[in-house]
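Of the protein chains in this complex, one is absent; all others appear in place.
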Amino acid sequence: MAGILVWVETFNGELRKASREALGAGQKFADHQKVSLDAVVFNAGPAALAELGSMGLRKLFTVSGESFAKYSSEGYCAAVAEAGLKSGADVYLACASSLGRDLTGRLAAKLDAALATDVTEILWDKTPLSVRRPVYSGKLLAQTELLASCKVLSLRPNVFAPAQTRTGAVETVALTLADVKIRAQVQKAVAAAQGVLDVTEAEIIVSGGRGVGGPDGFKVIEGLAHTLNAAVGASRAAVDAGWIPYAHQVGQTGKVVSPVLYIACGISGAIQHFAGMGSSKFIVAVNIDKEAPIMAKADFAIVGDLFKVVPVLQQELAKARAK
Amino acid sequence: MNIAVILKQVPDTEAVVKPDPAKPGAILETDIKFILNTYDEYAVEEAVRIVEKTGGEAVGVCIGPERAEAAIRSALAMGLSRALWVSEPDAVSADVITQAKVLAAAIKTLSPGLVLCGREMIDTQEDAIASAAAQFLDMPQVLNAAKITIDGEKAVVLREVESASLEIEAKLPAVISCGKGLNEPRYPNLMSIKKAKNKEIKKLTLAELGLQAGPAKARIAALEAPAPRAKGVRVEGEVASMVAQGVDWLMKVAKVV
Partner (left out) sequence: MQNPLDAVIVGLAIPVSLAVFGRAAWRKLRLMKALAPSPDPIAEHPQRIRELITIFLGQRKLFQEFTPGLMHAVIFWGFCTLLLRALTLFGMVFFGFDFHLPGLAPGTLLGECYGFVKSAANAAVCVMVLLALWRRYVQRVPRLKNTGEALFVLLMILNLMLSDMVFEACLRSEGSLSLLGHAALLDHCLGILVFLAYLPSGKHMHVLSSVFNVYLRPLRRSGRLLKLDLADEKIEVFGTPHVDELSWKDGLDLYTCTECGRCNEACPAQATGKKLAPREIITAQKLCLTRESGRLLDGKAGKPEEIMPEQVTPEEIWACTTCQACEQACPVNIAHVQRINSLRRSETLMASRFPSELKRVFKGLETNANPWGLAASGRTDWAKDLELPLFKDKKDAEYLLYLGCAASFDDRARKVSRSLIALLKKAGVSFAVLGEQERCCGETARRLGEEALGQSLAEENVKLFGELGVKKILTSCPHCFNTLKNEYPDFGGNYEVIHHTQLLQELVAQGRLKPAVGVAGKLTIHDSCYLGRVNGVYAPARDLLSAVPGAQLSESPRSHDKGFCCGAGGGRFWLEEHGSRINHERVKQLCDTGAGVVATSCPYCLTMLENGAKDLGREVQIKDLAELL
């Protein structure tokens, strides 16, 4: 291995949490393989620069300018490749965020590299460079060897430990690129509507059923959804009773969803509903009836009155998020 | 406008996949039902709709073994007019970047104004085909489109990212990958299945595409079962204690906080 280059993402001038994890992985990798660790960052604010300055990086490439003010796959790909060239790195790391997924494919093609996306484990000492990543909807793990001379990895968020603070000054190199061809541009960004159950996959859905008791009951559901930045769903019983519009119905005659987390409150979970959310990664159920079908199918089942449990759950989650 | 649609045949989501003890890195294929990649359906539907409105041809491009013909036929039954197919084992077993190169070579022969594909392949869970192909085709890319509007020489695409919707303009020709909810893919009925039997599927060799099989860039050395899914936890009793356990679980196991 010649060297590692990490693409660091920022949000509002600060480092993204997942990028800290990518840097953490970079540090560990560099330690094991005894190579240098570089990073490239776009539009970094002072806070980001300060943080990046204390991670034991060898070189930090900063990119700024009109063309790079907003993300574009062609622009950022060109810049990262240029940084890689200057860095001499042959392993590129990024977090598998939306933009990370957007960039790494193009970058790997440009560098004629081996690509592994959504990596959940790096085998630090193995040669050839090997990683593990989930396949077949997570039913299996693929131990993948990257054989090409150049390698690009995107790392699954919330898996790797974040970077540690280290001593040692970093050499900051400002990159300028001329004449970058950018043919796809973000024109505008609209904040996602709150709580709307979109057919495009919501990450978290909080759903209410017969146990919610009435349209007012849904306020409790919506509260939890808001705290988790989640969409609101409903079982057929709640929609039929007129407590919430049909657009929120999940089930065999409603929408089929597969979020990372599905929280079912006051829903019995018979197959007609389960058919609509059974492929959720994690299922949490809150129900006063411990024999309700969903309780056996949930990964975490809370036996209790949703009107007592959900508000407290919302409170505690808000606290945990704030930390 | 001619549109190229990238297709892949994958095992059905409900299929029970097990590693093949005889072939490390591969799954046992007996008893598996194969389908057209779910996300590719949105791409096919979008392509067919655009072509129905503005004319031109929607052509499928697929890398896959012999059994993949069924998936190509179902895409033809949805309205693609014909398809190109590379079935050589070197291409079929290649890594995603190499496959993107092969697909790009095949797509070039169509001179398309737009290239569509599914946002992710549900078997390998790779989403890089679109961006890699875009690089090889020297086209811009937009991934995970929720809405596509063709406006003359450009495409206006709505894309969902974390906590925002982005409106992106891409100059055509471009590569756009399609996400769930882009459209409602049509059901291939008996009539269209019958018609699809007569549509052309042209097999292409790597040589014809001017490519050579090279050393693999990456390979799956082994497929392993993940750590067994923890049995469901049930908590009863006092609200505060249940919630504390719940929050702990959400943070450590579900990792959503």
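Some points to look at:
Should a chain be cited, it is by its letter among A and B, assigned in written order, with residues numbered from 1 in that chain.
In the analysis below, a residue touches a chain if its C-beta (ideal position, glycine included) is under 8 Å from a C-beta of that chain, and two chains touch if they have at least 3 such contacts.
All values reported here derive from a predicted model rather than from experimental measurement.
Of the options A:L147, A:A241 or A:V260, the residue whose C-beta touches the omitted chain is A:A241.
The chain not shown here is touched by just one of A:T172, A:Q185 or A:Q252, and that residue is A:Q252. Contact with the chain that does not appear here is found for just one residue of B:T109, B:Q125 or B:S192, B:S192.
Of the options A:K28, A:K86 or A:R210, the residue whose C-beta touches the omitted chain is A:R210. As for the chain not pictured, it touches chain B at residues 12, 14-16, 33, 35, 184, 186-194. For chain A, the residues touching the absent chain in the complete assembly are 210, 237, 240-241, 252-254, 256, 270-272, 275, 278, 293.
The definition used in the following text is that only the chains that are shown with their structure count from here on.
Computed centre separation for the pair chain A/chain B is 20 angstrom, with centres defined by C-alpha atoms. The part of chain A that touches chain B in the complex is made up of residues 73-74, 77, 97-99, 101-106, 108-110, 112-118, 130, 132-148, 158, 182-192, 198-201, 203-204, 228-229, 260-261, 279, 281-282, 284, 290, 295-304, 308-309, 312-313, 316-317, 320-321. Residue ranges of chain B in contact with chain A, taken from their complex: 11, 13, 17, 19, 25, 27, 95-97, 100-101, 122-136, 139-144, 146, 156, 160-171, 174, 179-181, 215-226, 229-230, 232-236, 239-240, 242-244, 246-247, 249-251, 253-257.
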